[in-house]
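A single protein chain has been omitted; all remaining protein chains appear in their positions.
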Amino acid sequence: MVDVATAREQPQATPTTWEPRIIGFLCYWCSYTGADSAGTARMKYPPNVDIIKVMCSGRIDPELITTAFANGADGVIVLGCHIGDCHYISGNHKTMVRMPLMRRILQDLGIEPERFRHEWVSAAEGEKFSKLVAEITEQVREIGPLNWPQLVYERGVGHGMDLKAWGE
Amino acid sequence: MTSPHVKTAEGIRRISIDPVTRLEGHGKIDIFLDADGNVAECFFQVPELRGFEKFCEGRPVEELPRITPRICGVCPEAHMMASAKACDAVYGVELPLTAKLLRELQYNIFYVTDHTTHFYALGAPDFVMGPQSDPALRNLIGVIGKVGVEIGGQVIKCRAWGHEAAGIFGGKPVNPANAIPGGMSKPLTAEERNRLDEICRFMVEFGKFTLKLFHDVVLSNKEYVELILNGPYRHETYSMGLVDDRNRVNFYDGKVRVVDPDGQELCKYAPSEYAQHIAERVEPWSYLKFPYLKNVGWKGFVDGKASGVYRATPQSRLNVADGMNSPLAQAAYEEYFETLAGDKSGKKPVHHTLAIHWARVIELLNAAEHALELVRHPEITHPEKYRAVCDKTPNEGVGIVEAPRGTLTHHYVTDEKGIVKKANLIVGTTNNHAAICMSIKQAAQGLIKKGVEVTEGVLNMVEMAFRAYDPCFGCATHSLPGQMPLIVRLRDVDGTILDVRRRD
Partner (left out) sequence: MGANGKLKVGMYWASSCGGCDISLLEIGPRLLDLIKVADVVFWPCAADFKYQDVAHYPDGYMHLCFYNGGIRNSEQEEVARLLRKKSQTLIAYGACAAEGGIPALANLKSRAEIYDVVYHTNPSLDNRDGVEPQPNVETPAGTLEIPTFYPGVLRLKDIVPVDYEIPGCPPQADRVWEAIQAVVTGAVPPRNAAVKVGCSGKTVCDDCALEKKLTKIKQFKRHHEFRPEPGWCLLEQGVLCMGPATRSGCGALCLKAGMRCEGCYGPPANAEDQGTSMVGALGALLDAQSEDRAQEMVAQIADPTGTFYRFSMSSSFMKAAQ
C-alpha cells in the first residue's frame, strides 16, 4: 500500500538507478504460454515485467489495472488470446470492450498512453511477447516513473493539507 | 474564518458576521468601525467557488440539464429549465406545444414551492416576530407559535405537495430529472393531471391566503411600513426581468427587459444577445463575480442612472413589466405600485429593498394561478407531443429563465458532436451581487452609529438587507413547535462577557 504523504517525502530514485516497473496480466492458456516459449527459446528481452498469471483475460477486473498503478507500477500490460481462440469461448470478448474504455479513462486522469498496453498474444507468439516487453520498457524508461503519489497530489486529492482548526 | 470583534492597531473595530445565516449559499459580512463607532467600511464576501463553468467542458451537452441543477438544490428546476432551453437552442430544435406547456407548468408549480419556503421560513420571521426579537423564536417555529399551528400545517402541505408534483414530473422530489433537449422525458397521464389540478387549486388558495397574511402582519403594522419606506434599505438602480410578448411577467420564457431607475426602458434583448448587454467584473475579495450593464458602464458600488449596477429580483421583475398574466396577481400588482410608487400602472419602479418580500408574495399567487390555467390546457396530456427528437447538428445556444432570485442565463458552445467546448453561466443571485454589497453597507451605516449598542438584533437587521434578495429554503418548514436551545453572549471588544442569556 502506498501512503501518499510518506511517499512524497521520500527522495525520488535517480535516473541511473530507477528501472521501469511493469506489471503484466497474462492469461494462462495463450499469453502465458507464449511468454514461456520466449523464455525456452532464449529470446532476449528486458526483465522489467512482473507477470501475474490469470486463467483468462476476461477475469481481469479493470480495478486490477488501476490498483497496479496506484501501488507502484510505472506501466501495465494486459495480454489475452486472440479473438476466437479464447479457451472459455467469450472471455476475451469482455476484455476487448473493457481495455479501450480503460485506456481513455487512464488518459483523462493523467496516465500517459505509453504506460498501458493491451495485446493478443498466442501460445506461439513468443517473439511478439518479447518485442512488446522491450518496447514498453523503453517507452516508459523515456517518460520516467509514474510517481503516483505526486500525480495524486497535483490533482489535489492527496493527503497533506495542513491547517489548524478554527478557534485554536 | 475571521474572528469577530477584533480590535486592530489603529483603533478600528471589526465586527464579523460569519457565516450569514438563514439563506442559501455561503457569505460573510465584515463591518469596520472607526474610533467613534461609525461604520467606516463594510464588505460582503462570497467565500465559495466550485467551477461549473470549467468542468462542464467535455461533457455531452444533453447532460447539462442534469449536472447544472447541482449548482443549487433549492432551485434545481431553474437550472434544469435554463439548461434545457440552452440545449434546445444548441440543437435548433422547435418544441411542440405540449412540451412547452409541460415545462412551463412544472416551472410555475416549483415557483410556488420555492417562494413559499422563502417567505415563511426566512422573510416572515423578521416581520412576524420582529427584526430584533429573540433569535430563538425568530424563525418558522416562532411564527407558527404566533399565528397558529393550522397555518403551519398549510405551509407544510404546500411544500409537500409541491415536491410531490416535482416527483410526478421528474422522479425525484429534489433534483427532478425530466427536461431534455427537445422537450420532456415523458408525457403526463390523465391521472397525474388530475392530481396536479388538485395541487394547483390548493396553491391558488394558499397564495391568496399568503397575500392576506402579508397585509395583516406587515402592511397593517405602522412600524414595518415605516421600516420598508424609510429605513436604510433603498437603492435606485436599474431593474431586470423576463417579460412575454405583452410585457407581462413570465418566469419561464420571453425576452429580458431592463428599465432605468425612473422606469424608462434601456433595452429588451433575446437570450442570444445577452453578452452585448451584460459584463462581469472581478474583485479580489470575493469569489463571486459582479455583473453590470455594459452599455451604461461600471461606476462603482453606487446608485443611479449613470451606474451599471442592476437588480434582478421579484421586485425588479414587477418593475420591468406592464402587468401580470393572471387576474388576482394583477390586482395585487396594481395595489403594490399604488402604495409604494403612487402609480398603479407600474410605470414608476419601486426601489424599497424590503418590499421585495411583498413582490415575492404577489409572484407566488401569480405562479399558482398561471399553473392552474396551464394544467387545464387541452393539450397538456398529449401522449406524443411531449418532446421532439433532435436531428440537427449542434452548435451554440443560450437559455434564459427567471430563477426565483433573478435572471438565469446558460450559454453553451459545443462541437459538432454536441460535446461542450465552453459554458458561461450567470446565475440568479450573481446579478445582485453588487446591489447586495451596497444594501448591506447601507443598512450597516444606517443602523450602527456612534453611541449605538451593537446587539445581535442590530446585526440581524443588517442581515435583513441580504435576506430580502435571496429566496432560500428554511429548515423548520416541516416542524411544529419545538424549542431551539440558544445561548446569547454579549461580549466587549476584548472578549469580556458582559451578559449571557440562555434558553436550553
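Think of it as A and B in the order they're written, each chain with its own count starting at 1.
Going forward, a contact is a pair of C-beta atoms (placed from the backbone, for glycine too) under 8 Å apart; a residue touches a chain by one contact, two chains touch by 3 or more.
Please read these numbers as outputs of a predicted model, since none were measured by experiment.
The chain that is not drawn here is touched, among residues A:48, A:95, A:122 or A:137, by A:95. Of B:41, B:236, B:334 or B:373, it is B:41 that touches the chain left out of the display. In the complete complex, the hidden chain is touched by one of B:132, B:185 or B:395, namely B:185. Note on the undisplayed chain: of the listed residues B:35, B:49 or B:306, the one touching it is B:49.
The residue touching the chain not shown here, chosen from B:246, B:281 or B:450, is B:281. Mapped onto chain B, the interface with the missing chain covers residues 1-4, 8, 12, 14, 17-26, 30, 32, 40-41, 43, 45-51, 53-55, 57-60, 62-63, 66-67, 69-74, 76, 87, 91, 121, 135, 138-139, 156, 159-160, 163, 167, 169-178, 180-182, 185-186, 274-275, 278-287, 289, 291, 294, 298, 387, 389-391, 411, 417-419, 422, 424, 426, 460, 472-480, 482-485, 487, 489, 504.
Across the interface with the omitted chain, chain A contributes residues 1-4, 58, 61-63, 65-67, 69-71, 83, 93-98, 100-102, 104-105, 108-109, 148-149, 152, 154-159, 161, 163-167.
In this section, only the chains that are shown with their structure count from here on.
For this pair, chain A with chain B, the centres built from the Cα atoms lie 52 Å apart.
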